[in-house]
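All protein chains of the complex are present and in place, except for one that has been dropped.
And now, chain A:
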């Protein structure tokens, strides 16, 4: 085992443990924090695989914004301090059986298929320069399509989250402003 493999196994155990805690813990906010640990460890794995640009994008997007969005979602629906006993639904045994079966099948398949494959990590593959050149030479059209999709998703999220549900939320603070807006529109 080389040093990279040792570090990969150690960080992989941390990632897997954090992921298991994330899907089994009964405290909702702790689940989001365990997700931070799992995704951060995955960024370390990307660095070990010499994909540094993807690693920093992972840190920026996932740890920076997605987890914050999830925490905001938890706070806006309900933010129980302490364990909530109804975090798991009634089909836990079925879920456990399905996930164990899929894990066994996938691991057996992967081990059988790639038993003699080695990743050569001497030359880095995935620095920012080559990835950027490849992104803007070969992948420009998917990139632009994805930017349009992101814009559509953003507009869709705004439209979904500010509709006529205002009558529950608008208290005395925004009543006047809404009155003006509705008057202006209608």
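As a convention for this text, a residue touches a chain if its C-beta (ideal position, glycine included) is under 8 Å from a C-beta of that chain, and two chains touch if they have at least 3 such contacts; residues count from 1.
As a convention for this text, contacts and distances are computed from a predicted model.
The listed options are "ABC transporter ATP-binding protein", "NADH-quinone oxidoreductase subunit K", "Cyclase dehydrase" or "Rod shape-determining protein MreD", and the UniProt record of the chain not shown names that protein "NADH-quinone oxidoreductase subunit K".
Touching residues on chain A toward the chain that is not drawn are 2, 4-5, 8-9, 12, 15-16, 19-20, 22-23, 28, 31-32, 35, 38-39, 42, 45-46, 48-51, 53-54, 57-58, 61-62, 65-66, 69-70, 72-74, 76-78, 86-92, 94-96, 98-100, 102-103, 106-107, 110-111, 114-115, 117-121, 125-126, 130-131, 134-135, 138-139, 142-143, 146, 149-150, 153-154, 156-158, 160-161, 163, 165, 168-169.
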